[in-house]
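The complex appears here without one of its protein chains, the remainder shown in place.
We just call them A and B in the order they show up, numbering each chain from 1.
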Amino acid sequence: MLRYLTRRLLLLIPTFIGITLITFVVIRLAPGDPAAMKLQAAQGTISSDRAALEVIAQTRKLYGLDQPISVQYISWVKRVLTFDFGDSYKDHRPVLEKIAEALPITLLLNVITLFIIYVIAIPWGVFSALSPNSVLDRLSALILFILYSLPSFWIAILLIVYLGGGDHWNLFPIAGLMSDGAEKLPWHGQLLNVLWHLVLPVLCLTYGGFSFLARFSRATLLEVIQQDFVRTAYAKGLSRFRVMVHHAFRNALIPQLTLLGTLLPSLLGGSVIIEQIFSIPGMGRLGFEAVLSRDYPVVMAIATISALLTLVSLLLSDLLYLCVDPRIRFERKGK
Amino acid sequence: MRWVTSFLSVLFLSQCQFQVEKNSQELVSRISLEPDVLNPILSTAASEMEIESFLFDSLLKTDNTTLEFQPNLAEAWEISSDQKQFTFHLRKDVLWHDGRPFTAEDVLFTFEKIQDPKVDSAMTRSYFKDVLKVEKEDDFTVRFLYRYPYFKAIHMLGGFQPLPKHLFQDEKVDFNQHSFSRAPIGTGPYRFKEWKTGRSILLERNESYWGEKPDIQQLSFKIIPEPAVALQLLKKGELDVLELNGLQWARQTDTPAFRKSYQKHRIDSPAGGYGYIGWNLRKPIFQDRKVRQAMAYLIDQQAIIDKLLFGLGRVTTGPVSSATDGYDHTLPLKPFDPEQAKRLLKESGWEDHDGDGWLDKKGEKFQFNLLFPSGSNFYEKFAPIFYENLKQVGIDVHLQRMEWVAFIREAEQRKYDAMIGGWSGGWPPEFYQIWHSSQSDQGSNHVGYKNSEVDRLLVEARREFDQSKRDAIHRKIHRIIYEDQPYLFLFETPSLVARHRRFQNVIEYKMGLDVKEWRVNASLPD
Partner (left out) sequence: MNGYWGLIWKQFFKSRMNRCALIIVSALFFVALLAPWLTSYEPNQYDLDSILLTPSSQHWMGTDDQGRDVMARLIYGSRISLSVGFVAVGIYVLIGIFVGALAGYYGGWWDMVISRAIEVMLCFPTFFLILAVLAFLGPSIYNIMIVIGVTQWTGIARLVRGEFLKLREREFVQASEVMGAGDFWIMWKHLLPNALAPVLVSAMFGVADAILTETSLSFLGFGVPPQIPSWGSVLSQAQNYMDIAWWLALAPGLAIFVTITAYNIVGEGLRDAVDPHLK
């Protein structure tokens, strides 16, 4: 077990290098020079009052963009190892600070989303598995597919226009996560205010996820049900309830948990589209704006941090699987 | 399902208990991108400059109606007879928002920082590149020395916004990263209150302002990236003022309910700028004037204004604003006439010799790339129409939408064939940067226009201090450029704004609206 652990940890290193190298190269090769970009107005026209591109060269020096790529990469990696991600090209604030502001928001959104998806999808899948191929099962499958195929931005705009807008029902807030002036409310008022703001974005983020998880849990439960040990349990005369709850579910739960491990990285991603539409300042929007403005330090930091955390969570999920599935444990011992 | 609805209802009812009252003394407006910095010499984005205009005073200000200069931070000024020396006498009673007095030292310091190569102020630096030096005569008098007489010098200097020297005394802190940019201190009618990252920026009225205090107590700038969402927020009453696009103005803000609460304003500013299609004159395909002139016959400009812009635009035939006297109104607009276009193209040698449906000349097919930046609803609609029109005459145009940064780079590197672009005007208008041949390699003259007569006229205009004489020169320039067609000039579009009716004294000036004059009435007028 320990040997396996150390081997896995060591293998993280080449993966890490691979990730940072790829992101670095991709961003560097992109056209658009942050120095030149700063010189232009942002609203779709090039203002004729600006001139002097010789000053751009000065700015490039300022940003350190005039050194060869390999040198830039190495100096960057050195700083990452000390958790110094440098300063954003756009506003010169430390990148870590910008991420620290955006990450909790995205985490909040995603944790709630994931929780809701699990809470709804797993029972849904279980009930489908209990009466497979019935009319209800097939109908629910159809509904799940339909939900999956609705583009999120379309639904988001529909919700905004019809449920949060000025012309129709005005039930929900449509921008940000807290109303202005809500700081004056007592803590429970603030909490409710935030929750109310979360309803629409979370709705848009969750409905697509039901499909995969519900089908997955249905499939795993079905697979378990068909196995011998379940038939044995029935043969022993145990009630359906006992068989299901004590034997089938427990075993079916294992893959769900390990699946959670692989879903953890998506917690940090932040949906670019939903954050853009609902004006939520999370990681998705931060990353998107950084790509658009070639804010290299921010892009690199987001890619690296996501990758690191993903690696860790993959490791955790592998370990979890190892601990939880006794078959694997015994198999390995046997080897 | 029942669970969900009951949960939501409980949530709804409970959060209703905690509704936040909207402050009627506050003006809530929208910006689409979060500012990077609120420091006038580091700023490059329009949203930043808008906010800074409330926080920082400039040396002079322009009267809204007459457009003449008025004293501001400078109570008097003199221009030397050779038009190169500008002396400003500063007010003695101005205080920074932190209470310290404003002096000539601040002006000197700011100018020094603009010129400092280590400071990220490239754009501001280019404004003042012709200033040789700045001197302090005494604590409240400064003198600027220009390289040569330039009619716009007084405007550039008038717009100079000083920074407080006393806050930057710590040598160890890098100017570019100074926290000042996130919590600015100016001398202006509003002071900085709060910056909620990603959400909004708040300004409150400066109660100890040296000048006339504005009526609105608080300004809030909300960051809303999506224009469709911004419109909904306006209709909900969460925004008080919003710039509208053509579609929103014409079709989505017409209900009686909307008009009861909001008033719409349309401003056709002479500094509004124009849209155009630029032909890269370095490419052989566009070097024949006849070809460029032919292109002008392949767009039905008026129909596009009527149908795509909902009538909200003016056709323009040249780089000069049609709202000024520098515009030659005798030059006719080229109508939509594909036959005429084909004739001109034929004269230039372009015909469908091989019968494949496309024009060709010496074996080469008439095709080119047309670049345009993403993010503009209008370009998305316009480009395919242009594509169809050209296809009908046998020209194959490849539409290329590019992200803003990549688009700028293509323009800078002069690699494109043709591009759709726009210039936002400045005031007073000046055309040197865009049309002088010296600006062709590195400056704003990215199409590479070189006409010695125009060059001569441009230099003459720069030194002409008499407005009407300058207008006459501009008309001549307009005529020559009209013939040469380095651009296909498209339209000038107005600025469209909707604002809540509880704000009074909202006057539509030539240049736009002035929020500092608005007065708030807590209740809606009937």
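We take it that a contact is a pair of C-beta atoms (placed from the backbone, for glycine too) under 8 Å apart; a residue touches a chain by one contact, two chains touch by 3 or more.
Small disclaimer: the values here were computed from a predicted structure and weren't measured.
Enquirer: Just one of A:73, A:127 or A:288 touches the chain that is missing; which is it?
Expert: A:288
Enquirer: Of B:402, B:457, B:506 or B:520, which one is in contact with the hidden chain?
Expert: That would be B:402, which touches the missing chain.
Enquirer: With the missing chain put back, one of A:109, A:129 or A:161 would touch it. Which one?
Expert: In the full complex, the listed residue that touches the missing chain is A:161.
Enquirer: Give me the chain B residues in contact with the hidden chain, please.
Expert: Given the touch definition above, chain B has residues 228, 247, 251-252, 300, 303-304, 306-308, 374-375, 377, 379-381, 383-385, 387-388, 398-403, 405-406 touching the missing chain.
Enquirer: Considering the whole complex, not just the chains shown, which residues of chain A touch the missing one?
Expert: Chain A touches the chain not shown through residues 11, 14-15, 18-19, 22-23, 26-27, 29-32, 133, 138, 141-142, 145-146, 148-154, 157-158, 161, 165, 167, 211, 215, 265, 268-269, 272-273, 276, 287-288, 291-292, 299, 302-303, 306-307, 310-311, 314.
Simple rule for what comes next: only the chains that are shown with their structure count from here on.
Enquirer: Taking each chain's centre as the mean position of its Cα atoms, how many Å separate chain A from chain B?
Expert: Going by mean C-alpha positions, chain A sits 37 Å from chain B.
Enquirer: Considering only the defined contacts, which chain A positions touch chain B in the complex?
Expert: Touch list, chain A to chain B: 30-33, 35-56, 58-59, 62, 87, 90-93, 101-102, 105, 157, 160-161, 164-167, 170-171, 174-176, 178-182, 184-186, 188-190, 192-193, 195-196, 199, 276-281, 285, 289, 292-294.
Enquirer: Enumerate the contact residues on chain B facing chain A in the complex.
Expert: 8, 11-12, 14-15, 17-18, 20-23, 28, 33-37, 44-47, 117-118, 120, 122-123, 125-127, 129, 174, 176-177, 181-182, 197-200, 220, 222-226, 228-229, 231-238, 255, 258, 273, 373, 375-376, 403-406, 408-412, 421-426, 430-431, 433-434, 439, 442-444
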